[in-house]
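Here the complex is missing one protein chain, while the rest keep their positions.
Presenting chain A:
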Amino acid sequence: MEKVEKVMVKGTEAIAEAAIRAGCRLYFGYPITPQSELTEYMARRLPEVNGTFLQAESEVAVANMIYGAACTGKRVMTSTSSPGYSLMQEGVSYIAGAELPCVFVNVVRGGPGLGDIQPAQSDYFQATKGGGHGDYKLIVYGPESLQEAVELTVRAFDVADKYRIPVLLLTDGLLGQMMEPVSFPNFKNLNTLPDHSDWALTGTNMQREPHRVTSFDLDPVKLEKMNIQRHEKYKTIVKEEKLFEEYKLNDAEVVLVAYGTMGRIVKSVADSAREKGVKAGVFRPISLWPFPYEELSKYTEQAKFFFTVEMSSGQMVEDVRLAVNGRKPVEFYGRMGGVVPAPGEVLAKLMEII
C-alpha cells in the first residue's frame, strides 16, 4: 500500500502549497495579518515551479490583476484577510460578472473596520450574500482542519474551472496560524488542466474571431439575459456542489450547527453533551454557498431544537433558520471581536437552553 507521508505545516502555507500542487502558477497578493505567510510562501515557492508572484500596490489592484490573469484561463489565486477582502470586492463583482475561474482565500479576522488580528467568522454575510454589487454568487468553502483546507483548495480550482466561477476559501486566523500534520496531493500535470481556449484571451493568432471577456451590456434586456444564464449555472451548482458533514446525527435531538473552526470545536461539545446524556450531533456545512438547506432541514423531524454557534453576532444562523423554516426553535450563541468560544463555554450554554 502506498504510504501517505504527512508533514507538519502551518495553515497558510498548507493552502499555498496545495494551490501550487493544484496547478496554480500565478499569485497576486498584498500582505495582511494573519495571512502574510501565505503571500511570503508564494513569493519563495512560485519561482521554483516557473510560476509568477507579484506583490501589488493594494488589494484593489490585486483583485483586478486576478481578473486580468484569469482572463487568460490559467489557474490564479490570491489570499487576504477581512479588511483586504473588503477592498477586493470591486474586482470580485467584475470577476463574477465576467465568469472567470479563480480562487480567493479570506483568512477572516475580527472586525468591523480595522478590528484586530484574531480569528473570527464575521465575514460570512460578505462571503455568501454578495459583498460586491450585483446579482452574483461565489462558491464558498469553510474548512475545519488543515487537511480539509488542502483538499478544498484543490477542489476550489477544479470547480472554478468547471463552472467558470470564482471560488472563495473562507477560513480564519486560527486555521491560518495553527500547525497540523497534512498529507499533500500529488502535483497536477499542467497539460491536463481544463482547456479554456474557447473563451480565454490569448491573442487571436489570426486564427479565429476575437474573444471578448466582459461583465457588461448596456442593453438591459441583454444584461438580464446574461444574469439569467449565470443563475441557471448557479442552479446546477446548488444541485451538484453542496458539501457538509454529519456527526453523530443518527439519533440526535439537539442539532449543533457550525462551520469551519467552530464546526470542529462543537464536535467535542456534542461528545461532552452525550456524556451528560444529551443526544447531540453536529451538522457542519462545508460549502457555505451553496448552503445545504434541504440536507439540514430533514433534521427538523427528529430534532427538538437547533443550536448554531459562530464566531460572529449571528450570520450563518439566518441560513439555518431558512432551512428550519420555523418548524423547530433555532438557538444561537456567538462571540465576536476575535474571541474563540471554548468548548466548555458552548456546552454550558447548551445545558442552559435545555
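To be clear about the criterion, a residue touches a chain if its C-beta (ideal position, glycine included) is under 8 Å from a C-beta of that chain, and two chains touch if they have at least 3 such contacts; residues count from 1.
To be clear about the criterion, contacts and distances are computed from a predicted model.
Trainee: Missing chain's UniProt protein name, "DNA-binding NarL/FixJ family response regulator", "MFS transporter", "Acetolactate synthase small subunit" or "Permease prefix domain 1-containing protein"?
Mentor: In UniProt, the chain that is not shown appears as "MFS transporter".
Trainee: Touch as defined at the start, partner being the missing chain; which of A:Tyr41, A:Tyr94 or A:Phe306 qualifies?
Mentor: A:Tyr94
Trainee: For chain A, which residues touch the unseen chain?
Mentor: Missing-chain contacts on chain A: residues 26, 28, 52, 54, 56-58, 60-62, 64-72, 74, 76, 90-91, 94, 98, 201-207, 210-216.
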